[in-house]
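Step one of this worksheet: look at the structure below.
Removed: one protein chain of the complex. Kept in place: all other protein chains.
Order of writing sets the chain letters: A and B. Residues in each chain are counted from 1.
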Amino acid sequence: MDYSAIFQKYAPLHENLLMILHEVQSAEPRNYIPPEAVQGIAAYLNTTLAAVYGVVGYYSMLSAEPRGRHIIRVCTSPVCRMNGSFDLLQALQEQLGLALGETSRDGLFSLESSECLGNCHFPPSLMVDEKLYSSVNRESLAAIIDRVQTREEAPRG
Amino acid sequence: MAKSKTPSNINSTAPQEAPVLIALQNAGKIDPANLSEYEQAGGFEALRQALQHPPEKIFQEVIDSGLQGRGGAGFPTGVKEKLTEESLCEACGPKYVVCNADEGEPGTFKDRAIMERDPHKVLEGLIISAYAIGAAQAYIYIRGEYTESIRRIRRAMQNCYDAGYLGGNILDSPFSLEVYIRLGAGSYLCGEELTLLESLEGKRGYPRIKPPFPAQHGLFGAPTLINNVETFAHIPYVVRNGAQVYRRLGMEDSPGTKVFTVSGDVQHPGIYEVELGITLRQLLETHCGGVRSGHRFKAALIGGAAGSLVSEALLDVPMGYQSLKSQGAVLGSGAVIIFDETRDLGEPLQSVMEFFRHESCGKCIPCRIGTVLLEQMAEKLASRPAGSRGELLNEMTREAEYMDRTSLCPLGKSPILSLGSAQRFFGAEF
Partner (left out) sequence: MNQTVTIQIDGSPLQAEAGANLLAAALEAGIDIPHLCYHPKLSPTGACRLCMVKIEGQKGLVMSCAVAIEEGQQVTTRDEEIEDARRQTLEYLLAEQNEEYDGTYRDELRELVLRYGLEDPARRRYPKLTGLVNRHFDDSSPVLSFDGSKCIKCFRCIKACGEVQGKHVLSFNDRGIGSYIIAGLGHWSGSECDGCGECIQLCPTGAIVEKLHRDEIDLSAGQAATSDPPALHKVRTTCPYCGVGCQIELFVQNGRILRANGVEGIPPNYGRLCIKGRFGYDYVHSTDRLTAPLIKRNGRHEEASWDEALELIARRFNEIRAAHGPDALAGYASAKCTNEDTYLFQKFIRIAFGTNNLDYCTRLCHASTVTAMLKALGSGAGSNSIEDFAKAECLFITGNNIIETHPVTATFAKNGKEKGHKIIVCDPRWTPMVRYADVWLQQRLGTDVALLNGLTQLLIEGGYVDKAFIRERVEGGLDSFAALQQQVAAYTPERTAEITGVPAEKLRKAAQLYGGAETAMVVTGMGMSQSTSGTNNVYALINMMLTAGQVGREHCGIDPPRGQNNVQGVTDVGCSPIAYPGYIPVGNKENRRKLADLWQVPFEDLPAEKGLTTIEIAQAAGRGEVKGMFIMGENPMITDPDLNHTRKALENLDFLVVQDIFPTDTTPLADVILPAACFAEKEGTFVNSDRRTVRVRKAVEPPGQARPDYEILLDLAGRMGYDLGSYSGSSDIFDEIARVAPIFSGINYRRIEQQGIQWPCPSSDHPGTPTLFLDAFKTANGKAHLVPVEHIEPSEHQSSDQPFLLNTGRNLYQYHTSTMSRRSPALNEYSNSSYVLMHPKDARQYDLEDGAAVRLFNQRGEITSTIRLHDGVNRGEIFVPFHFRETAVNNLTRAELDPDSKIAPFKLSACGVEKV
């Protein structure tokens, strides 16, 4: 992938690393930072591979491994837990065969847990990619998943 | 039912007297994307006023107001301590203002609410602060998961640039300011101010050694004023109304209002801005409709993971930074999670210990190992029946005490807050 359009948006300063990583990851269909990107970013920022790769390894939103095209983040912090986040995880296991940390075989979803999403007044919460869902239950979860799947299939069909 | 509530009807339960709202004054009343609505509500009046005065005057006004940092994480630090003479020195090179919008304390959603509902106010506070200390560059570090907050702040920032509140010669004054948005990427610890600076510099989120403090050696080694979103949202009010008016709000040693985010087993979970000094009982009963129907209050986790687990013994203590401290609790971020009598407190403790293990950066030994040991013990704690685990809780508390004494940053010093308070208030239950 050519990252130059992303790089052009940022001055070649180390402080822009996280922003560049966010954008590269979003641009990558598999939601990760591939090794070539680390090399490209290191060269662009005039820094070392480890200075980039180590940062990818630290932050939980960033991944050095390919993930699904869509990331489901289920909030597992205290309030959502009290209100059924483990049940949502169980439901996802049933509906998609996905355990925490896994990517579905069709490459569509990765399932991750998230720390508090700041939505404790509508528990339990989860995010699919950039969108936050409130007061999710098994039924609404199935609908959310279904919508993503339908959207993915549409262009192909 | 709480779950049917929509974001627009928060604060619908009006308190007895007309409350003074600062951070949430416009929340739900104006279109957050629309700058002129903010202006019509008095927005940017404070900035206009501020620019009429020398920076030192504004700086002094903020100090005099007694405004304390509204961040939390168990270590509230006010602007007063943060600003040193050095940060005002004209000749000592660039200075920075940083807005900490990396809200991540479990149970806390006030910054998100402020940013999403009144983003211009945060920016106005930031701009005034930059003027007060003579900074030409400011950063807003927003939690990566807060996609809506990011959008709203971005939009507001663009509005401000377009209207001349940001950029060169703001409102035709000699003062200029550039603001940059930076996103976090999934690290609770980066909400700690020194770690946030590391992250802003594009590095792994490791805490720095204190001293030096950010006011001397902050972002890129330059003097830096770093404050929480809510703190910045108070600045326009302070400037417009003056320190004395502000001081009339709240408590003597904790002036002003505070946004509490209440969740868990309450009738109306939500976001409530109230004057400091309110008791937990008042907050619950007056604002939140009490504990969910048919149940009794058992405990509240105040301040989030880095907070304390309190019993009804504290229901009538006025909540302020000092008053809670003297009771062995903390105010922290203003998160209040309510547990009714059906809840086993082993569960929130386990959740909190898992959280700290997951978020420990691993830099210092006590926290790196201690959070793992506590997580393992908490798992046992949650699986054992009540009454049989007092010794286990004592053991955990001892480890947490050691971690508190020896850890590098606030994260390792945090487990003692919940464990110590659990032991103190609920020892018998364990």
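Methods note: contacts are C-beta pairs under 8 Å (C-beta built on N, C-alpha and C of every residue); 3 or more make two chains touch, one makes a residue touch a chain.
Given the structure is predicted, the values throughout are model-derived calculations rather than measurements.
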Full-complex contact with the absent chain, from B:163, B:317 or B:369: B:369
Selected residue (touches chain absent from view) among A:7, A:44, A:58 or A:122: A:58
Touch criterion as defined above, residue of A:24, A:38 or A:61 at the omitted chain: A:38
Chain A, residues in touch with the chain not shown (by the definition above): 35, 38-39, 46-51, 53-55, 57-58
Touch residues of chain B, complete complex, unshown partner: 187, 204-205, 209-211, 357-366, 368-373, 376, 402, 405-408
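Here is the rule we go by: only the chains that are shown with their structure count from here on.
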Centre-of-Cα separation between chain B and chain A, whole angstrom: 26
Residues on chain B engaged by chain A in the complex (per definition of touch): 2-3, 5, 103-109, 111-112, 143-148, 182-188, 199-205, 220, 261-265, 269-271, 301, 304-305, 335, 337, 339, 343, 347-348, 351-352, 355, 358-359, 361
Chain A residues within the chain B interface of the complex: 13-19, 21-22, 45, 51, 54-55, 57-62, 73, 76-79, 81-82, 114-123, 127, 130-132, 135
